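Excluded from the complex is one protein chain; the other protein chains are retained at their positions.
Every chain is named by a letter (A, B and C) in the order it is written, and numbering of its residues begins at 1.
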Amino acid sequence: MTARTKTLLGFAIVAVVLGLVPNVVEVLDAPGFYLTFLFTMFFWISQSSSWNILTGYSGYFSFGQGAWFGIGVYTTGILATKHGWPFLVALPVAGLVAGAAGLLLGLVVFRLRRLSGEIFALTTLAVSFVLASVARLTSLIDGGRGIFMTGTPLPEFLGDFRTSMYRMTLVIALLTVLTAYLIFESRLGWGLFSIRDDEEVARGLGVPTFRYKMTALGTNAFFGALMGGVWALQIGFVTVEDVFNIRVPLLVILMAVLGGMRHWMGPVVGAAIIYTLTDRLNSAGLADVNQVIIGALLIVMVLGVREGIYLRIRARWIASGVIFFGAMAALTVFDLTSSLIWDFSYALLITMAMLLIPTPLWERLTRSRITAPPSDRPPEQPVPSKTAGT
Amino acid sequence: MNLLTCTSISKRFGGIRALDGVSTSIEEHEILGLVGPNGSGKSTLINLLSGLYAADDGQAVFGDRDLLRLPPEKIAAAGVARTFQIPRPFDTMTVRENVSVSYMFGHRRHSLEAARDAASEWLAFTGLEAVADSPVDQLTLHQLKFLELARALATEPTLLLLDEVLAGLNPTEIDQSIEMIKRIHERGIALVIVEHLLRVVTSLSHRIVVLDQGRVIASGDPTEVMEDPAVVAAYLGGSRPNA
Amino acid sequence: MDVDLLAQAAVSGLLIGGLYATMAMGISLSWGALKIINLAHFTFILLGAYLTYQLTTTFGIDPFLMIVVVFPLFFVAGALLQVFFEWAKVDEFRSLLISFGLFIIFTSLVRTVWTADFRRISSEDNPYASASIFIGGVALQVPLIAAFIAAVVIAVGTSLALSHTHFGRAVRAVVQDAEMARAFGIDPRRVAVILSGLATAYSGLAGVFIAMFQVLSPTMTFAWFGIVFSVVILGGLGSPYGALGAGIIVGVVAGVASVVWGPLSAPLVTFLLLIAALLFRPSGLFRRSPA
Partner (left out) sequence: MRRERGIVPRFLILLAVFALVAAACSSSDDTTTTAAAAAATTTTAAEAATTTTSESSSEPIVVGGSLALTGFLAPTAAIHKVAGDLFVETLNESGGLLGRPVVWEPLDDESVPDQAAAIYERVISEDGVDLIMGPYGTGTITAAMAVAEREGFVYPHHTASLTYVYTYACHFPTWPTGIETNITNPNLVYDALEESGNPPETIAFVMNEFPGTQYIGYGPPGSDAGGAISEAEKRGWDVVAEINFPTGTSDWAPIAAEIAAADPDFIYVGAIGVDGTNLLVALDAIGYVPRGHFYQWPAPGPLLGAPNSEGAFSVTTFEPHSPFTDAAEPAAISEAFSTAAAAAGIPYTAFEAQASVSWAAWQVLIAGVEGAGSLDQQEICDWLINNEVETIIGTIDFDPAQQNYYGDLTKIKQIQNGQFVVVSPSEFAAPGAEPQL
């Protein structure tokens, strides 16, 4: 069995297991928030994975996630409310609209060679500014009145609202990550990596850089918008201020970089960890301290795990597995906390503490060096980003 | 017959004429030495032929295509590859991955699996198997130069442009490199070598073209060319060859 | 269209452009020259403003005196921050994230010390809030005049320093090629530390002027992102004159647009200008391409 079939099998299993979660929750009469917790996590996983397809793979630093997200929110919002489209029809359309917008942007910025590096990052940022002010100005889109999504009908087969949200976000997240994986393991992926490392040389070796960058940008925009649509449904009332702010673009960068941008699993891990920690800190109810901790954690993790948490887990997979599942088991069996989510987050924290041990020190502690499988990029090299100046 | 025919190629950088109507040609299976004092336009020509720069004027007919009108990726597909004087490997990839990527694209598209096998083949050919799976930042300059070669060869070129492969190497490494170039040539690949070390060029090349201030001042049999008074003048008058 | 109206809008746009420039200067320098996308600068502006509020309110110091207090203070802070960045050895991605972390921390610091509620220097302690000089019926608001002058001084001073002093040559050498610079006996770290100190001090100054005429709240930073980044982009990374020019352009264009097509159009016009600039002069309106 090849590595690919193994991974795809893994996807299938994960899909089935997660797909059954709503039923399990129902049977066990577990807190419905478990579903909310998971679908919010799926939201961030999808967002950061889609961002990573462009920036992580090709090295083109995008500040523009908010733009794709916003296009998704408003397209679904307008189609589903003002034109009464079925939500499940409006959603993919929103994705396509964003994808088209992405390609349009790419057509301009990738044609002009000088628009790489910082300039690309700044252009994507500027684009989301423009979109915001257009939305605010045109009453067809928002006109400063906001759009109400509450009461948007959802098809029966998705179940009640929370379950529907869960199922939709699950499908989108799975699609995003699957796409990220398939690209990662394809000629497209390798082409993008070579662009990230040295675009000039890549072209010289025959990589169709323009087409590949367009593909990456389009894919990023498409998935970014899909999740945007679902998000609109969850908050029920969307306004320009809530949609086009720096929160989404900054958090996706944060999650992907912490998880590791050089592997398709990186953003998934990053999003899962960051979201879990922030949710629990918030639940702990310490407003300001909470913010300070998040800020500090961010800095520490950026400095402490340079190659990204995922690759470090790969490098210490035995220890990670033992510690995480050990802690998880202990916490649940002895029922030390009030909910599974708490167990999960504590297990996470303990594992993180282990992961944060600097590699040389770790190697001194565990004499036997555990190396990652060859399919991975070698750890410990900082990612050269296109913004790193030329 | 001619593999590549260059006619009156010109390139200006601001006021400076880097190339001024250069015309020359390369035959199949030929090793062409491209020499000349610093700033005579050798590297510029390579950069034009590999599509890195856009030419102001002229033609470089390769098969039925004009290289000067093609983007780099098309040039690679056409079967022309180059190496860089200062190696530019993909530095987040392993040696093997570097080579497989160029095989995946290059002259024809290939699957990842095929690329992995081809990579090992070229790594073997360039004697890099030992470091195949180590990150490139662990390689010596010598190895990096060979990686450049392996990567270029993996694109399955019919014409290979070598930009100062020997610069910065010690004598034994130079000899190994010369062997390597010969073996590449034995595979039926035509070569253009830009080199400062005249003794090497003369010993390797079938033919030599001498550039000075963007013009071809001599071309033909190596030994004869190097005795041509114009060439000697150019070298003595211009900056000395750092041999 | 009323001419006086246009004149007033243009003039005050020009002046507030100076404030935008001062706000953007630090970020532009640190991104352009230090390769650090330093979001913390937004909180430096905020801290500068709150510090001004506090000292003027408690000791009744003249707000203008705060300039001499804030500048050195923030210079040191910025220098220390750079020492930290040097130690951490971060690329642009990470610099962005780390400075975002600092942004969060400083913001909650401000919120803890001064509460989330609005703060405003009382008219007794701050006579300048709405003080103006009138020239032919056109009003020039004192705090903005100050900000404008500051911006000009900073821009001219910085670029003179960059082009004529040894330090300046060192900076440019480092920006082009740190290794090479080191070879010529320049210590890139010391250069960077000084530069970061200056950049931070500039941001602190902007805060002083803001406190002079605006109501403060810990989250006012978010309203700045758009305008400041526009100025940074238009001006070209690391270019003092660029930042000044861009600030003025943004200020005037937005001001005129808001009287001609209404205030709602102001951001749109600004950002479209931005896109246009990126497409046709990607390295900034005022400058040959950076580094």
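Observations, loosely collected:
Throughout what follows, contacts are C-beta pairs under 8 Å (C-beta built on N, C-alpha and C of every residue); 3 or more make two chains touch, one makes a residue touch a chain.
Computed from a predicted model, the values in this text were never measured in an experiment.
Although it is not drawn, the missing chain touches A, C when the whole complex is taken into account. From the options C:148, C:213 or C:241, the residue with contact to the chain not on display is C:213.
In the complete complex, the hidden chain is touched by one of A:136, A:213, A:262 or A:316, namely A:136.
The missing chain lies against chain C, touching residues 2, 4-5, 8-9, 12-13, 16, 87, 89, 107-108, 111, 114-120, 122-123, 129-132, 134, 139, 141, 213-215, 217-219, 222-224, 226-227, 251, 254-256, 258-259, 262-264, 266-267.
Against the chain not displayed here, chain A makes contact via residues 31-34, 36-37, 40, 133, 136, 139, 143-146, 148, 150-151, 160-162, 231, 234-237, 239, 241-242, 247, 279-293, 296-297, 300, 303-304, 337-339, 341-342, 345-346, 349, 352-353, 356-361, 380.
We adopt the following convention: only the chains that are shown with their structure count from here on.
Viewed as a contact network, the protein chains form an open path, each link joining two chains that touch. Taking each chain's centre as the mean of its C-alpha atoms, the one that lies farthest from the centre of chain B is C. Spacing of chain B relative to chain C, judged by their CA centroids, is 49 angstrom. In chain B, no residue touches two or more other chains.
For chain A, the set of residues that touch two or more other chains comprises 383-384. By the touch criterion stated above, chain C contacts chain A in their complex at residues 31, 35, 88, 90-94, 96-98, 100-105, 107-109, 111-112, 222, 225-226, 229-230, 232-233, 237, 264-265, 267-268, 271-272, 274-275, 278-279, 282-283, 289, 291.
Taken in their complex, chain A has these residues touching chain B: 185-187, 190-191, 193-194, 196-198, 200-209, 262, 374, 377-378, 381, 383-384. Taken in their complex, chain B has these residues touching chain A: 50-52, 71-73, 75-77, 81-82, 84, 88-94, 97, 100-102, 104-107, 109, 111-112, 133-135, 137, 151, 155.
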